[in-house]
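Just one protein chain is left out here, and the rest sit where they should.
Order of writing sets the labels: A and B. Residues in every chain begin at 1.
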Amino acid sequence: MKRRLQEIAEAVGARLVGDGSVKVSSVASVVSSGEGDLVFVEDERYLASALASSAAAVIAGEIASPASSLASGKPLLICSHPKLAFARAARFLRSDSGSKESEVRESALVRPSARLGARVMVEERAVISEEVEIGDGSKVGAGCVIGPSVKVGKDCEIYPNVTIYAGAILGDRVIVHAGAVLGSDGFGYVRDSASGRYEKFPQVGRLVIEDDVEIGANSTIDRGALDETRIGRGTKIDNLVHIGHNCRIGENVVIAAQAGLSGSIVIENNVVLGGQVGIGEHARIEEGVMVGGQGGILPNKVLRGKDGVFWGTPARPLREYLKQLAALAKLGKR
Amino acid sequence: MKRRLQEIAEAVGARLVGDGSVKVSSVASVVSSGEGDLVFVEDERYLASALASSAAAVIAGEIASPASSLASGKPLLICSHPKLAFARAARFLRSDSGSKESEVRESALVRPSARLGARVMVEERAVISEEVEIGDGSKVGAGCVIGPSVKVGKDCEIYPNVTIYAGAILGDRVIVHAGAVLGSDGFGYVRDSASGRYEKFPQVGRLVIEDDVEIGANSTIDRGALDETRIGRGTKIDNLVHIGHNCRIGENVVIAAQAGLSGSIVIENNVVLGGQVGIGEHARIEEGVMVGGQGGILPNKVLRGKDGVFWGTPARPLREYLKQLAALAKLGKR
Partner (left out) sequence: MKRRLQEIAEAVGARLVGDGSVKVSSVASVVSSGEGDLVFVEDERYLASALASSAAAVIAGEIASPASSLASGKPLLICSHPKLAFARAARFLRSDSGSKESEVRESALVRPSARLGARVMVEERAVISEEVEIGDGSKVGAGCVIGPSVKVGKDCEIYPNVTIYAGAILGDRVIVHAGAVLGSDGFGYVRDSASGRYEKFPQVGRLVIEDDVEIGANSTIDRGALDETRIGRGTKIDNLVHIGHNCRIGENVVIAAQAGLSGSIVIENNVVLGGQVGIGEHARIEEGVMVGGQGGILPNKVLRGKDGVFWGTPARPLREYLKQLAALAKLGKR
């Protein structure tokens, strides 16, 4: 919806220079911006082109002088972290008045024992099973299948064709992208040495996803075997990520696309895992560790927070990895 | 359902110590156990806490003495492989009397030419196409799309939002988790050197999945190009695994999450592939080989069974890999 710049400045904590009554309705990049768009620049070099663009206003760092606004006639929102302010402005522009009503599309199928909060949207063909609870303001996309006794918190957004197995619990403001599967059976078997066959180990635990988590398209998170799998508050998970049973992921963890965690892994707060990282069972990644893309961590391994950045398979502290790489390159030239 | 311990002891082949009339209804871990739960311990160190838990009974190894049962007042099921017995007990507790009736939910769509066996469950919004056959006791989850002429055996469980392409054949007791795609077109093209464009090679073969296979969430298995892709009896496949056209996977093979097999690969019986393993076309992995996580196998390569465990990219026998890793680490320290 349209907002006055003055409102946005207040919402994101920026200093307004210029006409605060100008209205913007959306965000854009400088190159694609048009009337009514808000853009941002982090680098002084791009300020001039932002001011010359068709955008209605510019968010910029302290680099931007009020004089430049005057010269261009374009209002500025000045702040210390323009990209963060831009992200918040985008969220502010997306937010609505909150007065919308609940809507269950005619083709959706909601069991009578399910409890839907206020302002809940259930799109076409979604299936809401027995005893499900959906919190206020949440949206369930078309074709989703929400299994029995699942609990979804407030203001969640579940995109189409997501499957949530029975008993999973999602906090507030959780975003789940299309095709993701939450709470599926873990990969656990016991081999019968007599027959050579695998007997399925029971996978009857639960999955708990805390507030403000975002989960990418077609990612899969298994529930606990007997106990729980847990994804901590504020953690962000990209597309096609796999998280096995009994994993405990901390808060504000970032997991890039196609990373895979086998079972019973502990990831502490603020860890960053690059794309295609693979972690063996029972490993522990301490707070603040960053693992570079395609890094591999052996089962039972502990990556210490003091070592910071890890790289390679098996993952080594970056310094060590680079030395070995250099030595190998030298060796290959002999 | 509730079962007496005496019945369970007989079902799993354990020796009962204590009151066989005690009833249990579910399995749990020692820490989360409550009334009516059955737990297990493999390690003598945890026996005391299991006996002190709220569980109704404990499965334990020969380590457990009848005296400990007497002292705690908790019945024991003693056997040589407690984890296996526990897995079987869990299955026994899940099994029902077999008297249930077929149920096709009103919103499911079953073509008149499809043939459903006895005690078949078709959940909400599932689509069962022309000439499909579903065997006795099988369940098709909500939102599944079962293509024309697909055959599903007995007692299969297909979770929601699975897609099975035309003509695929599933054996008995096959479990397919949510979002999996079975029988899709393989990745085959012929390049026209004149135009530089790729012409699609026909992908019209079939996919055969034998009995007792389990397939993880969002995994994809392509059908044969002209002939068949086959997954052998008892093989277990984790989430987000890719299996290309014309692969022939043996029996009791274990494939961990995100492993990827390109086309025309042969995997013999009892092979174990770690997570994120990648295998090039026409490779052959002999019986009993184990490939560690992230291992990479080149096209046309044969991994010999006598070499046992392989690791790294390109995959080498473990001993060799470890030596090279040690040498590299040493070199990096110079």
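Some notes on this structure:
Everything below uses one rule, namely that contacts are C-beta pairs under 8 Å (C-beta built on N, C-alpha and C of every residue); 3 or more make two chains touch, one makes a residue touch a chain.
Computed from a prediction, not measured in an experiment: that's the story for all the values here.
Among B:49, B:80 or B:324, the one in contact with the hidden chain is B:324.
For the options B:71, B:190 or B:302, the residue in contact with the chain missing from this view is B:190.
Of the options A:102, A:149 or A:252, the residue whose C-beta touches the omitted chain is A:252.
Contact with the chain not shown here comes from a single listed residue; of A:137, A:216, A:244 or A:317, that residue is A:216.
Residue A:87 is the one among A:11, A:87, A:266 or A:318 that touches the chain missing from this view.
With the whole complex as reference, residues 26-29, 31-32, 81, 83-84, 86-88, 90-91, 107, 123-125, 141-143, 159-161, 175, 177-179, 212, 214, 216-218, 234, 236, 238-240, 252, 254, 256-258, 270, 275-276, 293-294, 312, 325, 328-329, 331-334 of chain A touch the missing chain.
Although one chain is not displayed, its contacts with chain B can still be listed: residues 109, 125, 127, 143, 145, 147, 161, 163, 165, 179, 181, 184-185, 187, 189-193, 196-202, 204-205, 218, 220, 222, 225-227, 240, 242, 244, 258, 260, 262, 276, 278, 280, 294, 296, 298, 313-314, 320, 323-324, 326-328, 331.
Simple rule for what comes next: only the chains that are shown with their structure count from here on.
The centroid of the Cα atoms in chain A and the matching centroid in chain B are 29 Å apart.
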